[in-house]
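Quick one: the structure is below, questions incoming.
Complex shown without one protein chain; remaining protein chains in place.
So that you can tell them apart, the chains are marked A, B, C, D and E in the order they are listed, and the count of residues begins at 1 in each.
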Amino acid sequence: MKTLFIERKFPYDGTQLHSLFAYLEHKVLGPSIVSWQGPCSISFEHMVDGEDLLEQAQIKGDEMLHFIIEVFDRDLFSGVALQRMFAAIAKDYLQSNSAVLKNASLVRDGDDIYWEDRKLSISIATKSPVSVMVHFAMNVTNQGTPVKTLSLQDLQMEPRQVAEALMVKFQKEFTSIVTATQKVRPVS
Amino acid sequence: MKTLFIERKFPYDGTQLHSLFAYLEHKVLGPSIVSWQGPCSISFEHMVDGEDLLEQAQIKGDEMLHFIIEVFDRDLFSGVALQRMFAAIAKDYLQSNSAVLKNASLVRDGDDIYWEDRKLSISIATKSPVSVMVHFAMNVTNQGTPVKTLSLQDLQMEPRQVAEALMVKFQKEFTSIVTATQKVRPVS
Amino acid sequence: MKTLFIERKFPYDGTQLHSLFAYLEHKVLGPSIVSWQGPCSISFEHMVDGEDLLEQAQIKGDEMLHFIIEVFDRDLFSGVALQRMFAAIAKDYLQSNSAVLKNASLVRDGDDIYWEDRKLSISIATKSPVSVMVHFAMNVTNQGTPVKTLSLQDLQMEPRQVAEALMVKFQKEFTSIVTATQKVRPVS
Amino acid sequence: MKTLFIERKFPYDGTQLHSLFAYLEHKVLGPSIVSWQGPCSISFEHMVDGEDLLEQAQIKGDEMLHFIIEVFDRDLFSGVALQRMFAAIAKDYLQSNSAVLKNASLVRDGDDIYWEDRKLSISIATKSPVSVMVHFAMNVTNQGTPVKTLSLQDLQMEPRQVAEALMVKFQKEFTSIVTATQKVRPVS
Amino acid sequence: MKTLFIERKFPYDGTQLHSLFAYLEHKVLGPSIVSWQGPCSISFEHMVDGEDLLEQAQIKGDEMLHFIIEVFDRDLFSGVALQRMFAAIAKDYLQSNSAVLKNASLVRDGDDIYWEDRKLSISIATKSPVSVMVHFAMNVTNQGTPVKTLSLQDLQMEPRQVAEALMVKFQKEFTSIVTATQKVRPVS
Partner (left out) sequence: MKTLFIERKFPYDGTQLHSLFAYLEHKVLGPSIVSWQGPCSISFEHMVDGEDLLEQAQIKGDEMLHFIIEVFDRDLFSGVALQRMFAAIAKDYLQSNSAVLKNASLVRDGDDIYWEDRKLSISIATKSPVSVMVHFAMNVTNQGTPVKTLSLQDLQMEPRQVAEALMVKFQKEFTSIVTATQKVRPVS
């Protein structure tokens, strides 16, 4: 698994969630996690979460820290499981590293991270014909969000540092999962 | 996903890790997580972790809280991912509920849970021809363990209560993962 | 597997055969069979059966009883097998319940149901990137059909009652197939 | 799919249900359905149906018409679906061809065929590491059966003729299912 | 696997690489390899090789011998492996049959065939939702190619004869691979 923090800021509008995004746009070949910072606003046309579509949900924020994960040749169940792992890793990292959270606890609920009723993140996992893909994003600021949110600014965390740390941790987890499938004897 | 806490204590010796264990031994049909309490001692013959086999590792403890997860018709990658989810859920639950951990932090590393250099748990995920299976166990006591360990007694946690809580949380996570694969539009 | 009879009549023109139809249009989440009544007319653009396309077949009828089945995370072979099961179930139900068929026999040939040379049904099974999907429809009337047909009116069967009965029977069959994959020991 | 009626009579005791049975014992290579006549008695050791094991069921009969189906490189869900198709085909064939059933109806319930409370058949579908396998057997006589049964003798049907007819019909169905997966356009 | 040499000449522009091309355009149903002769020029819109897209590569030639392979219900890994097999078969055939190559050797490098620095062929393997597909083409002439090329004219080979021979050899290899999956016992 390769990692890349993309220096240039650009918005996430849903069109980035297609197979080979990391390769065709950023020359990152193979299973990957890439990250960048930018506003978020997803049109209904490019919204893939059926629940959001049914609710006609607004999904946006003035500045978010985005991640796109792509893993080839796996089923959607694995993609969603990886998405949950990423959320668990992100929650643990912020809990351990944000001074603001000394006496407070982040909670992961499925693919969401909360502090009480304040939502830090959005995420979706989906399938292309050749891969499974995850978009995960955390608010950098609370501005422009349609609901009560928590942001990295609230947590006094620097976005790029968070991105680099999480990508390395996820890369390690992914590699370790693959390895674990290659050193176990089957049972009857 | 069904859950069952098995009242009767009995040892885990590795022979329990076979397909349909929950169904054939405890009449629990379908994807399941079952739990019980008992000693642990795994012979090399029934050890499936190649790494342990190469190291000729001793895997034992006088009293552990065991879990066996079985999910049908999935690949081993998914099985290992579910194992990691279970470890993350267990770590979060104990961290939030053990009074002993007010000023200390459990750490999850792959499928292991640690407090500093003290190891709370053992685990393996493997594949039968019809399912993926996970064994996960936490020390109830530190007696009889071959390495420096942490136990539920140290954490002042009651095993059965822990078991019931974790099984419900894992059941919820599993159901939510399956649901997430059934409400998303594919991408190109 | 969920079932739903949609009260509102609307035409089937082929555009309904896409992933998440039941969820996005009718809030039915997960594996499902839904049914409704309405005219049928499929343009070549939305015709997915290659055989029909090669023959430039006309597929239409003034009033049909439609079914859409969606099952996630299975291959097309399973989708076609489920389609055939549905046809077998429909044939058996009508044979047993139509007074008109006391001295006559319906015949299933693949996914088609016939009475002698009169065709009762049309069907196709296909694959979306996240699911397998089946459209199955029976003539309510013979009007507007391009070939010699049989209809529920001929059989003196009430469409909605047929729909409800078949959906329950198919749901039972599907559940029973899934269960059968979770209670059998593998062989060598 | 190849078919073979094996002339020699021999018992079915469960050991026949292993991968490559048709090839290694009868030189039938590839997806196949083979049939023979003989007594049936399955020891618990070779019983693969967990439900039968839990019930400590007696599975036997003095003379049955056996079928073993093997299909390579498919999942167990497909195997069970094919088993159900075979049961549907067998039920329809007997219904249409047995003079005894002029005024009575066989009923298929999952993989079982009944006339009222008399059971005609036994069946199991399972998985080997390389294939899915089905055993399906119909009583030729009611002697030696542990429950209230129906037999081909009751139906005045000649076993070998039934075997040949059903194998040809199943072969046609299987081929038609495979073909149906190769002539349909995918949907979104 | 079916084979067809299409008599009519027509260009390959990338739009031919879609599922059911052989069936919908040439009535060849099932796994297939078809071939024809014609110019080649692939627009970026229909270029599927990400590497070519990143390099903004020109892919063209005034006259090429085209092959399209389609195999259903397999993963992309298998599709790429089949592509490599085809390249190996083509290389061996030309090496053995071209008088020009008595004292010179063709070399296969992945999916490419070379004579020293002269490139004979282009190829891509990709996935549709129902199949894996390969396009493979060899220059008939060196005219109109953007790089240093080798052509069947250089090798004094008659295109149609080459096409017929390679299709028969590939068909034999494919059949033999499928058969090899149906006559081996699994291991532990």
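Just so we're on the same page, a residue touches a chain if its C-beta (ideal position, glycine included) is under 8 Å from a C-beta of that chain, and two chains touch if they have at least 3 such contacts.
Values in this document were obtained by computation on a predicted structure and should not be read as measured data.
Taking the full assembly into account, the omitted chain touches A, B, D, E. The omitted chain makes contact with just one of the residues A:101, A:130 or A:165: A:130. Between the chain not shown and the residues E:22, E:80 or E:94, the one that touches is E:80.
Mapped onto chain A, the interface with the missing chain covers residues 19-20, 23, 29-31, 72-73, 128-130, 179, 181-186. Take chain B: the residues that touch the chain left off the picture are 50, 53-54, 75-77, 127-129, 188. Across the interface with the omitted chain, chain E contributes residues 17-19, 48-51, 53, 74-85, 88, 92, 96, 105, 108, 110-111, 124-129, 133, 173, 176-178, 180-181, 183-188.
Operating definition for what follows: only the chains that are shown with their structure count from here on.
Over half of the residue numbers at the interface between copies chain C and chain D are found on both sides, making the touching surfaces mostly the same. The best fit of Cα atoms from chain A onto chain E calls for a rotation angle of 120°, in steps of 5. For A-C, the equivalent interface among the listed pairs D-E, A-E or C-D is A-E, as over half of the contact pairs agree by residue number.
With centres defined as mean CA coordinates, chain C is found 43 Å away from chain B.
Contact with two or more other chains is made by residues 19-20, 23, 29, 73, 128-130, 181, 183-186 of chain B.
Taken as a graph of touching chains, this assembly fits none of the simple shapes: it is neither a line, a ring, a star nor a complete graph. All chain pairs in contact, by the document's touch criterion: A-B, A-C, A-E, B-C, B-D, C-D, C-E, D-E.
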